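Heads up, one of the protein chains got dropped from this complex, but the rest are sitting where they should.
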Amino acid sequence: MAQTLNVSGLTNMQFRKFFKPVEDSMLGFELRRSFLKALTLTATYVVLTLVIFNTTFGLVLALTTTALSERVGSFFRAIWLLPRMSPSVVYALLWSWTIDPTERGLLNQVAINIFGIGPINMKLHHPMMLIVISNGFIGASLGMIILTSAIRSIPKHLFYAAQADGAGPLSITWHIILPALRWPLSYITIFQTLALLVSFEYIFLIMGPARSTMTMAMLAYTKTLAPGVGAGLYAYGAAITMILIVIGIFLALLLWRLSNMQRLITEPRIEVQ
Amino acid sequence: MIQIQSRSLAVTDWKRLALKAKKIRRLQIGFLIMFLSLVSLPIIIPYFWMLVISFSARTGGVESAVLWKALSILVPFVMVWILIHHNLKGSRRVFALTLTGIIAFTILWNLVGADVHLNNYRFLINANIVEDIRGPATAGGQFPWVWEAFVNSLFVATVSSFIKVLVSTFAGYYLSRFSFKGRPGFLQGLLVIDAFPAMILIIPIFILIYWLGLLDTLYGPILVISAFELPFFIFVMKGFFDGVPWDIEMSAISDGATRRQAFWYVVLPQVRAGIIAIGIFAFIKGWEEYVFVTSLRTGTSYWVMSTYLFYVAQDIMGVDYGMVAAVSVFYLIPSLILYLFFQKNLTQMTFGGVKG
Partner (left out) sequence: MARITLKNLKKAWLAESPAVDGINLELKEGELASILGPSGCGKSTTLLMLAGIYAPTSGEILFDGEIVNDVEARDRNVGIVFQSYALYPNMSVLNNILFPLRFKKLPKNVAEKEARNIAELVMIEDLLERRPSQLSGGQQQRVALARALVKKPNLLLLDEPLSNLDATLRLNMRSEIKRIQKELEVTTILVTHDQIEATTMADRIICMNKGKIIQLGSPEELYKKPVSKFVASFIGSPPMNLFEGQNDDGVIRAGALNFGMKGTTDKKNLICGLRPENINIAEQGIEGTIYTIEPLGREILYGLKTETGIIWFLESTSNAEYDIGNLVRINFDYQNTLVFDRDTEERLDSVHFYVE
């Protein structure tokens, strides 16, 4: 056992690393720049992925695939589930090959030969876009699945009645489908916020310990356990985690309020043991 | 009496309406399929590319020419296939489809057939691939044969999915069908724990596993992933049990069965689809596990497929794209097969009133 564990450093010393004392600010503290950066990066990453992919694009996929015949629709849904079902290392590898900054990368082959723009280095110049899209492709499928079955569970007769009443596809989407998706959408939003907040697997596998995408979860992971770069700063990592846990508990409680609790805890009806 | 004055209906031009409807319907379906195909291309092409590289790359380079040649045949082929499927019926369809299939295959073979080879898959039979690539007497001894990682991954996936299925089936049934003190609280707690991602606790877990003496063994990750994914699986199973009508169980009991017999003979067969679904899903999850298997080992004490591929891609033969792609394909195939075969089951899972 080459590694030794030192957990005694978990004191408020670790939290002081996030804040620095400033005389004239309100609480007497302000965030250190590095920590502020991690906080901003996390917020940007979570909000962008959530808004663009997990909810909006998931909704678009659910709406378009259910508007087509069952066979065609489930074909496209199967394609979009592929990233979720692939091992994470394979998926990350695909991405790093696709965005390879040389001319061999798939993206650059397309960019150079079709659009005529020079080799793009996503990792260097658009790191946020890269992690948002790569995580979004996976996140969109969860929204897609949940919303697809929510759409399916709308009574068929409502669609028939709306059609007979003169509603076209857009009116049906707006007046019949979307009102029925309000609850599943808020569920997805919170559930996915939690997941995105602490997710670092794909970021780490695609970006490595790059500073440009060092979100809070990444920071905690790379400072502690990450293979190759993990520095074993367990106390520092744990301090970051504590902050994530506080946000997490708050969101989880919100989710619990939103859940269909009444149905979930319906009492059993047989009393024989 | 209320008077409903009849609006003088202008004579409806039904013919115009029918024509309009036909046109719009075609446009709509065409637009939707175009849109979905376009947004799906960024997913399909990288996977296809990986496959192409694994079968065609030589001397470590990337064969992009083969990719574009193959795509230039396959894309028109798929379009023709869809057209035939929509416009012909019966034996003529079968004939036309077979014919286009043969033609496309012939062209494809002539175009890229010479480039296809299996050399990149030699890692499957060569136990010491590192020496093979870097020459003898390198640090190859540390790096295992791929089958060792394969067996380990299989072990992790099988044992963890077995634990998950077993516990979540019994727990799901009990939570669905029995009332006990504190049941609502238990369910609420389970929900909060499930919403709470496990990765957040990775540091305390590491320390815990270290103290338990399970660090650097496969049992560490197995225990951790089983424990942390259990709330989700319990909820899924509870959803399946909730879907079994009470009447079935009640009539079994009034027919003289005990609760346990009713469970075994009547209720359990009803949730078979659910057990298959969570079993497959748990297996795929265990098979792909990366974070915990890397975090809970300190050196190279064990290898599983994810770490194997990670090091193949990062360290050992990072420039040999052909072989890295081949390892990826080899790693991907079990997940892919399970997913394709059980897609119907997997999309039936419900969670806390939400299907997912």
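What to note about this one:
By letter and in written order, the chains are A and B; residue numbering begins at 1 in each of them.
As a convention for this text, a contact is a pair of C-beta atoms (placed from the backbone, for glycine too) under 8 Å apart; a residue touches a chain by one contact, two chains touch by 3 or more.
Treat the numbers as computed from the prediction; the structure is a model and nothing was measured.
Though it is not drawn, the left-out chain touches A, B in the full complex.
Annotation: of A:125, A:152 or A:175, A:175 touches the absent chain (contact as defined above). Screening A:56, A:121 or A:163 against the full complex identifies A:163 as the residue touching the chain left out. By the touch rule set out above, subunit A reaches the unshown chain at residues 155, 157-158, 160-168, 171, 175-176, 179-180.
On the side of subunit B, the interface with the absent chain consists of residues 1-2, 4, 6-7, 9, 12, 14-15, 17-22, 24-25, using the contact rule stated above.
We adopt the following convention: only the chains that are shown with their structure count from here on.
One simple way to say how far apart two chains are is to compare their mean CA positions; for subunit A and subunit B this gives 18 Å. Listed in rising order, the residues of subunit A touching subunit B in the complex are 1-3, 5, 7, 61, 64-65, 67-68, 72, 74, 76-83, 85-90, 93-98, 104, 106, 109, 137, 142, 145-146, 148-150, 153, 169, 184, 187, 190-191, 194-195, 197-201, 205, 217, 220-221, 224-225, 227, 234, 237-238, 241, 244-245, 248-249, 251-253, 255-256, 259-261, 263-273.
Residue ranges on subunit B touching subunit A, taken from their complex, read 28-29, 32-33, 35-36, 40, 42-47, 49-50, 62, 64, 68, 176-179, 183-184, 187-188, 191-192, 195-197, 199-204, 206-207, 210, 215, 242, 246, 249-250, 253, 259, 284, 287-288, 290-291, 294-295, 298-299, 305-306, 309-310, 313, 321, 324, 328, 331-332, 335-336, 339-340, 343, 347, 352-356.
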